[in-house]
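With one protein chain removed, the remaining protein chains of the complex are shown where they sit.
Then we have subunit A:
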Amino acid sequence: MKVLVTVKEVAEADDDFAIEGTDIAESDLEYDLNEWDDYAVEAAVQLAEAGIADEVVAVTVGPERAEETIRMALAKGADRAVRVWDDALDGGFADVASKVELFEAVVDEEEPDLILGGVQAADTGFGATGVALAERIGFEHAAVVNHLDVDADAGVAHVHRELEGGVEELTDVDLPAVLTVQTGLNEPRYASLRGIRQAQRKEIAAKDLSDLGLTADDVESALTVTGMYEPESESDAEIIEGDAGESAGRLAEVLREKGVSA
């Protein structure tokens, strides 16, 4: 079977950052592979190693800069990659439907049996693309999967979905399916030096809208970010000042007052 794994290069804000307009200043952002997607890549690669997946294809939506991130997925064991980008996507805030439009076009070309992606992106935190994509392409789905066992012969994925409050739901999902992967599903590997070398030779196919048979109208976003600000601190914490020794001393007093003692 063929596994498509969706990965995103996410932006993380430095501890100190400035807001310029409706986004954080570019100089205060660092880019990395989305944490949730790292688990999805690992799950896909493990399926390949177990002989269940014949091919693992990583797909991302992002500018040229994102090649570094998608190459990490290749270094960890994905066979090849597709990177979708177009000037029409630059600058705006892509809504879920636009991303679904792009991924649908890639799915039409790749015809995967299983699509894995992270539960959410660390930067925007929407948590919606995978389930919406499943609806569009007629796949089954399960969100927030923290245990995965694929029975390819039976065409079923046995999954656990991590509900709130320490309860997991056990679900059988017919393939083809989209599964959104929760952190903790597995232990994502570090790319080996050999993997990193091999990744340099693996294909990253760049595709723009016309390559996918789409136009700018297909990815017009219904959402506009109109403001960004730092939330007002609601803190009424007593911040204990001083060097480590002084502050620990004062904290010890507070804790003793609260009845803490060995």
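We take it that a contact is a pair of C-beta atoms (placed from the backbone, for glycine too) under 8 Å apart; a residue touches a chain by one contact, two chains touch by 3 or more; residues count from 1.
Everything that follows uses one rule, which is that contacts and distances are computed from a predicted model.
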Protein name (UniProt record) of the chain left out of view, among "Glutamine--fructose-6-phosphate aminotransferase [isomerizing]", "Electron transfer flavoprotein alpha subunit", "Cobalt ECF transporter T component CbiQ" or "Bifunctional protein GlmU": "Electron transfer flavoprotein alpha subunit"
Touching residue (missing chain; options A:Val5, A:Val45, A:Val61 or A:Val100): A:Val100
Contact residue for the chain not shown (choose from A:Ala75, A:Leu89 or A:Ala142): A:Ala142
For subunit A, the residues touching the chain missing from this view: 11-13, 15, 17, 19, 22, 24, 93, 95-97, 100, 119, 122-132, 134-136, 140-144, 160-174, 177, 183-184, 187, 222-231, 233-240, 244-245, 247-249, 251-252, 254-255, 258-262
